[in-house]
Structures are given as structure tokens and as C-alpha cells.
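One protein chain omitted, others in place.
We call the chains A and B, going by the order they appear; numbering starts again at 1 in every chain.
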Amino acid sequence: MTVAEPQAGSATPQPRPTRNRPRFRQWGFGLEAVLAAALLAVSAVSVWRLNRGFPNVDAVLVSDVPAGAVLVDARGPLAYRRGHAPGARHLYARNLLTFRGAIGGQLAPHDEIVAALHRIGLHPHDTVVVYGDGSGLDAALVTLVLQVNGVNARVLRGGASSLGANRSSDVPRVTPSSASFTRNARLLVTAKDSLSHIAENAVAPLDVRSDSAYEKGHVANAVQMPPSAFWGAGRLPRYADFNAMLAAARLTGDTHPLVYSDDLRSAALAWLALTAYGISHVHVVSAPFASLEQAGASVTTTAASAAVSRRSQSLCWK
Amino acid sequence: MAAQTIDMRGEICPYPLFETRKHLEALGSGEELEVYVDYPLALDNITRWAENNGHTVVEVVEEGDSEWRIVLRKS
Partner (left out) sequence: MTTFTLISGLIVGLAFGYALQRGRFCTNTGFRDILLSGDSTLFRAWALAVLVQLVGVTLLHAMGALPITVPPLWLGANVVGGLAFGVGMVLAGGCSSGTCYRVGEGLAGSLLALIAFGLGVVVTDHGILLPLERGLRAATVSDTRIGATLPEFLHLPTWVLVPPLALVTGAWLWRSGVTRYRSGGWPWQVSGTALGLVGVAGWLSSAATGRDFGLSMTGPLRTWFASLLGTPSALDWGSLLIAGLLAGSFLSALIHGELRWRVPKGQRLLQSLVGGSLMGVGAQVAGGCTIGHSLTGLSVLSLGSIVTTAFILFGAWGAGYFMFIRPMRRAMHGAPS
């Protein structure tokens, strides 16, 4: 704080205008207009993105049954007998699994699966709509296995309740088929093949189990996303949420996820959502995590740095 | 003709206004206070407060990039 000499001889001038920067004014107006336009554009794009569905959803999900499609009921025998859509054939998801040893079961041998497909009279290139109880688990697994064998199968949104009230208890008469099915070995891979994929660094392991199972031990570098991330209340998650979770897990673009779980049905759900999202190279391990461990996968307890959690949303109360 | 000059450059909010008020209250009626500020909000605050309280803003001179010399006269 300084004390200055009073200045002599100055009359009291009028208050003078303070700002005189014409050259900057123009820049200012320009930037303001650009920012306003950009903000408007961002808002418009956001509204569009908030309302969009999954880009590739038609490859795996349908809302109505197309004419000429074969209906397949993926639910258990009790539910099927109690009442299924008229003409729907029964292919119980659990019948596609064997439970020798592993908890969640692994995929049954190819011949057994083909026999099951023959029994309900399916051929490759048939158009099939699979429905379950709405939880997505059974329907996703059946659809996955059908697609692996070359059948154009898709899941019906909402499960059995989307089919109207007409119910039948009669098993439809079907001529068994004898078509030959070739299995797509890229989509559904054995534990051994998974290891070579991992060794070649060609895949991004994705662990679809609970948090506690993941913490106890997971494949090295595997990112964890719980089954609820892929499906809830009979439908796919919101596109923006799913997008954010995949971005946090670094699973966008050209990455090839290798999905494994304890329950092949959860892995199938993950496959469903990832394919609907537009990731074209999804591999599903046909055996549970324990088999991967047994086959020699390197297992760790350190969480992968790209952890999917709500914390990555920068919200102060989570 | 400023009876007092205070340099509030570098001060954080709200000390420019606070010190200005303190020193202006201590002056006699008609005396002038010269305040140096280097923050636009301080310029707004001080001049607005002065005008709202009956004092006169004699002049505001831009001394440099974001630097002002305000002269207030107490009512």
C-alpha cells in the first residue's frame, strides 16, 4: 500500500470508457458463434444417440416372428409341457451342455448336439426364432449353438410372454432331419484353442462372472463384466450405458473379445449383446473357467487396469 | 488529487473490495481514493458498490493488460 502525492491542477474528468479492444472483439464474436453452434450440434447428436438401438441388433434379436420361421422353445421341459406356443419345438438349453465335473457345464459333443437338432427336424439355413422365459439365458445359449451350426436363429425379445396367450401342450409332429451340420470353430472355441488365441495375443479375454469369482482368480489380462451388463429385464441394456462400459473395458473397434464364464449361458448372453453392438469377431469359450485353468491358462488375481466400474463415471456419490 | 492510493493487484477475491471499503470509510467526504486492481471482477465489484452507495466513480483508467486504476470520491 503506497501513499501518492496529490496531483495538482487536474479538474475532475468524466468517467472514461474502459474497454477499447476492437481487434479482439471480432475474435470474441467468432468464437462465441462457433461454440454455440458446436454446442447445438453436440446436443442434437446426443439426442440421436440416446434414442438409438444397437446397430447390429437384427442379427441376433427379433421383436416379431417372421412368416415361415420355426419356433423353438428353449425353456425347461416343465414349462414346455405346461404350455408353449403352438407349433414350437422344444430344445432345452441345458440339454446342449454336459455336466461332467465342471459346475456350469460345458458344451456337449458335436454329435449329441446334431442329434438334438435332427430330432426337432432342423436343417442348416432354416430360419428359427428362439424364445425363453425372458431372462435371456436359455434363449441366448440355444441361439448361439444354432448359429454356430449354421442355422439362422435369433432370440425373441421379451421371451414367451411376447407370443400372445395362445398356448398348447401338444408336442408338434416333426419329421426328424438328417442334414449335416458343420460347426463354426471360430465362434465357439475349445479351451485348448482359446489358449493359443491368448498366446498369439489375438484376443481380449472377457470374464463374464461375478465380482467375487473374478477376484479369486481370472485369466491374465481379462476384463470383468457381469452378466447383468449384457441383459436385464428381457432386453439389451441402453446403448449409451453399454457403449460406456465397453469403452471403459477397451472393447470397442476391432478388438476380438474371448468370452468365458462359469455358465455357458452367461457367456452366450455376452455374445448376444456384443454381436448386437456390432463387434463382429466374438469368440466364446465352450468350457467353463475351471477348464481353462486346467488346460494351463495363466491365472492372476490382479485386476486388469481397464476395470469396468461405475467409478469411471466421475459421479461423486459412487 | 487522491488522498490515498492502495494497490490491490494480485489480491484474491474479495480483498480488493474489502480494502477499498475500509479505506474509503476512513476518508473524509469529498476525498478521493485511488485503487489499483488487476482483476476484472474486482473492477465490476468496486465500481458497482461505489455507485450503489452514493460515491462517485471519478475515473477508471486502463493501465495495462487487465490492470486498472480506479479513482473513487467519497460522498
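Keep this in mind: contacts are C-beta pairs under 8 Å (C-beta built on N, C-alpha and C of every residue); 3 or more make two chains touch, one makes a residue touch a chain.
As the structure is a computational prediction, the values presented were derived from the model and not from experiment.
In the complete complex, the hidden chain is touched by one of A:R94, A:R238, A:H256 or A:H281, namely A:R238. Listed by residue number, the positions of chain B touching the unshown chain are 9-15, 17-18, 21-22, 25-26, 28, 38-41, 43-45, 47-49, 51-52, 60, 65-67.
Residues 18-19, 21, 24, 27-28, 31-32, 35-36, 38-40, 42-43, 45-47, 49-51, 238, 240-245, 247-248, 252, 305-306, 311-318 of chain A touch the missing chain (whole complex, contact as defined above).
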